[in-house]
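Down below is the structure, laid out as structure tokens.
With one protein chain removed, the remaining protein chains of the complex are shown where they sit.
Chains here go by letter, A, B and C, matching the order in which they are written, and residues are numbered from 1 within each.
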Amino acid sequence: MTMATEKDINEQIAWAKINTDVLRSMENPRPAYWVTVAVCVAMISVAVFAEYIQYTEGMGYANLNNPHMWDLYIASFVFWIGMSHSGTLLSAILHLMHSDWRKPIYRFAEAMTTFSLLTAGLFPIIHLGRVWNMYWVLPYVSDRGHWPNFRSPLAWDAFAISTYLSASMLFLFIGMIPDLAICRDHGKGWRKKLYTVLALGWEGNDRQWRHFRKTYLLMACFLIPLAVSVHSIVSADFAMAIMPGWHVTSFPPYFVAGALYSGCAAIITLFVLLRYFFRFEDYMTLPIMEKTAKLTFAIAMVWTYLNLVEFASIWYGHNVYDKELLIAKATGAYAPIFWSMIFLGSVLPFTLAFRSLRRHMPTMFVVSILLNVGMFFERWMIVAPTLSLSQEPHQWDVMWGSVVEWGIVFGSFGWFGLLFLIFVKVFPSVSMYEVKEMVFHRQRSAGEEDLIRMTDHTQPATETAGGEESK
Amino acid sequence: MVVSNRSVNPSARRRNFIGPAKMGFVCLLALMVLLVAPTAMAEKYSVTPPTGVYEGKDVKQPIEFPHNTHVKENGINCMYCHTYARRSKVAGIPPTSKCMGCHKVIATDKPRIQKLTKYWEDKTPPPWKKVHDLPDFVHFTHEKHLKTLVFDREFPVENVKEVCAFCHGELENMTVARKVKPLNMGFCVRCHIENKELGAPGDCWKCHK
Amino acid sequence: MSLDNILNNWSDYRKGAEEGGHHDYEHRWTMAINLDVCIGCNACSVACYAENNLAVVGKERFEKGQAMHWMRIERYWDQAADMEHPEQGASFLPMLCQQCGAATCEPVCPVAATYHTPDGLNAQVYNRCIGSRYCSNNCPFRVRYFNFYSYYESAWPSPMEQQLNPDISVRDKGVMEKCTFCVQRIRTVKDRAKMEDRSVVDGEAMTACAQACPTSAIVFGDTMDESSAVSQLWKKHQVKRGTYQSTRGEKANPNLRGYRIFEELNVDPSIMYLERVREDV
Partner (left out) sequence: MSGKMNRRSFLKMMGWGGAGAALSGCDLPSTVTLEEGKEEVVSYLMPEEFVIPGVGVWYSSTCMQCSAGCGIHGRVREGRVLKLEGNPDAALNNGKLCMMGQAGVQGHYSPDRIVAPLMRSGGNLAPVSWDKALAVLNEKLGATNGDRFAWFTGTISGHQLALVSNHLDAMGSTKHFAHDVVNNAVSQAVNKDMLGEANPRLRLDKAKMVVSFGADFMGAGQSPVHYAGQYAKFRTAKQRGLLVQIEPKMSLTGGSADLWLAIKPGTEGVLALGIANLLLNKIKVSDAGIPSGVRKLIDRYDVTKVAKITGVAGHRIQRVAQLLTERSPSLVLAGATVEGHAHGYDSVAAVMMLNHILGNVGKTIESSGNFPFPQLMAKQGNTSDLVEFAAAASGKKLDAVIFSGSNPVYSAPAALNLSDAIGNIGFKVAISQFMDETTALADLVLPAASYLEDWGTQVPATQAERSAIYVQQPLMEPLHPDTRGLGDIILTLLKQRKTAEYGQFDDYYAYLRNAFAAMPAAVKKNTKNNNEFWDAALQTGVINLDVPAKKLKSTVVSFAEPISEVGDADANGLYLLPSPRMGLLDGRHANLPWLQEAPDQISKVVWDSWAEIHPTTAAKLGIGNGDKIKISTHSGSIELHTVLLKGMHANAIAVPLGQGHDDYGRYAKGLGVNPLKILDATRETKTGELAMYGTQVQVTRVAPPERLGIVRLGSSDTQAGRKLVVTVPVEQLRRTEGA
């Protein structure tokens, strides 16, 4: 902690104010909101149109060709899957580690997880030649006695992603139940009806809190290995192949690190946006931003290290194809992208080492976006160059994608944005009950008493934190 | 498939069954097989017909051909008319000349025969409608099925209609052919699994290529 | 993939009889291509178009790299790199699916549309394919071709569709395809042999390319049949199936010309090439 005196959150903040602030953010969308929604819808329409062409005419409109059977779709898939990891990191890992500074920001990070998974899940479908048969990768009992190929990483992907998606959606939902009860109590009209259903009859009594705590902890424990395995499985799409540049042993940790990295960067972006638009300065405070930025920096260094490991093992290994590919990446047609990736991924994070920059919201906004651009490049540089320069020189080719392909990638950002925009207006993007908990604990932590109560989750230490209105 | 595979090889058989639950069932079956072995031996190469039913539509043919009259009443063998079945992938619709071989003299007063004669005289074969159709990527072959199920089993050829009925139903009770079996992949695959010892292949490329 | 395959020992799944795997091959269709007599004339390539219903894609799509030639003749100029003229001619290489025994395309298909047949062929079941294209990405030879478009109308304007071979499917968009060693011809021959209660005779089964080759550079046959021409060639050149064999290392006579491309990847290709010979004048 750079400054012992600075507090993560103002512990004097009134619980009623927390409710008001958060509930206010869900209402009365300003024109800027609607403009953003319109932009997102426009982006989605671009993608839908592009997909229409691709669906009716064929995958060829994505400029895919013999060496480049995969390109941006799979790169985007990996990118979005990666983006989904930080939500889990913030909510589950930090939850287990009792890092309570996560509390004001984990909710939107978790929403981000779910929505980027929903976006990521679209890409394997979009990239299928025969989309209408996509359910064949799922194991189901069929008259024909047919099963998917359980040896294929793509089949694992289908299982892993669907499991991860359902688990993270459940986790998001469970964590929201006390807040939904608050919304229910304050809501009117359709909101009231919606939250009544969603709050699942939450009253905030001891029994409910006890079960809630257990479930939440259980889900957190369940989600962490799942998150790690999902991206390891995604990395298996490449690592299980025989192609140079793909067949890399360090890919699973490399992918997980990259995933956390891009996710953290995305959290910073959304942090800045939410803080600015919803005036969440009281919750999304500078110290929390600093912590997030430091975490990002640490992960960036892990990622850089794993990159170096990969390069070194290729350089000192005997595989000529791998080495040739590495040199080609650094000097060939893809060199600008490759070096941008290195710069954005490994050099730019050093801006996060400066306190003044960490506390400067516009800088953090730009830097975090650039970091994610770098991470997109990283995924692209994993997928495309290998296909361009494989073992067979006759089929070497460099391909930059078509309007259709880029349009769909572009549209995926609109899709993610739209989902997120809907989320912030329908669900509380800051966890009210947990902020209350945080404030409560911070107040108490001055005095030594109740230390046991604080850590013992079976005790109704925060029974009044959520749903107190209902009493 | 290799010829020797046609005999019932218990070890080869076991490979087809899976799971402990089924295993027990298999043991039970094996016991039963042992008990009724003498009878099983007598019945050379038994075949388990495919299962499945289908509600076929009535197809309007240019001439309402009465299969029942030909098969049941007159006892004509299926392969007498569908002569290509044992020599080709397709069973074939009999050429008009074959119909006329009999109907130049038989039942010439019936309206259907007169219709047939008209086609014959116009030198145009009747435009028969396909009843048993398969997708174009399915390469079914009649000749090999007949060889395995009839000729290799030394199944009495005069009773071939019982084998034909596996997929085509009991045509002796129909007039115009109607589809009564689903003829989908499950239908084929079930039979192929059941009759592995007869050499029914499990190789996708046998039918799809 | 059937339940059978899943429940059988997976580690055996890919291995052939040589390595104690569960594949009891009926045939092992194999090829030998003598690069010394290959003149690069394209007869094989066009024969393949004729036999296998390959779509003509046109200039624009050819430029994009979306052509569908299962059999392509690669031409290299390595020898002429620092010469004024290529004084020893061009190096031609007919490249087609190598029907690898340990094919890298097979394990990655999510729906098991590509698998190994008891003929030792690397099968591609078009109607099972969902077009994930993973197999092509994982093919070191880059010989899998994807139907990026629906060609049925554009490539065979009426009455050209009447030329289409009814023994093999026309692939629609979104389906991966590749050389099958003319499986329809093999199957016809096998069926005929079975109908006549005999085994397949060497030379009876012939791929369209081997049949067409004006210099008979391509020899095709069954290596399970010890006496077949292709068996003899493989034996003569001491190239073995199934086992890893560095191109030179394990041969008793390293001067023999047989080699398999990308042997070091250990994919066990079914095509042996014979080195091109040139006389230094």
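FYI, a contact is a pair of C-beta atoms (placed from the backbone, for glycine too) under 8 Å apart; a residue touches a chain by one contact, two chains touch by 3 or more.
Just so we're clear, the structure is a prediction, and the values are computed from it rather than from any experiment.
Across the complete structure, the visible chains that the omitted chain touches are A, B, C.
Touching the chain that is not shown, out of B:66, B:126 or B:202: B:126 (per the contact rule at the top). The chain omitted from view is touched by exactly one of A:320, A:335 or A:353, namely A:320.
Against the chain not displayed here, chain B makes contact via residues 54, 56-57, 59-60, 84, 87-90, 92-97, 120, 123-139, 178-179, 182-186, 208. Residues of chain A that touch the chain left out of the display are 130, 132-133, 142-144, 320, 324, 391-397. For chain C, the residues touching the absent chain in the complete assembly are 34-37, 39-43, 45-47, 49-51, 53, 56-60, 62-63, 67, 69, 72-81, 83-93, 126-127, 129, 147, 152, 155-175, 188, 208, 211-217, 247, 253, 255-257, 259, 261-262, 273, 275-281.
One rule holds for everything that comes next: only the chains that are shown with their structure count from here on.
Note on interfaces A-B and B-C: more C-beta pairs are in contact across B-C. Averaging C-alpha coordinates per chain and comparing to chain A, the farthest chain turns out to be B. Chain centres here are Cα averages; for chain A and chain C they lie 44 Å apart. Separating the centre of chain A from that of chain B, both taken as means of CA atoms, is a distance of 58 Å. Centre-to-centre separation between chain B and chain C, using Cα means, comes to 35 Å.
Shown for chain A are the residues in touch with two or more other chains, namely 145. Within chain B, not a single residue touches two or more of the remaining chains. By the touch rule above, chain A contacts chain B in their complex via residues 142-145.
Of all residues in chain C, only 2-4, 7-8, 26, 115, 117-118, 121, 123, 125-128, 167-170, 180, 183-184, 187, 191, 194-195, 197 touch chain B in the complex they form. Note for the complex: chain C touches chain A at residues 1-3, 6, 10, 13, 61, 64-67, 72, 74, 93, 95, 104, 107-112, 128-134, 136-138, 140-142, 145-150, 173-176, 262, 265, 267.
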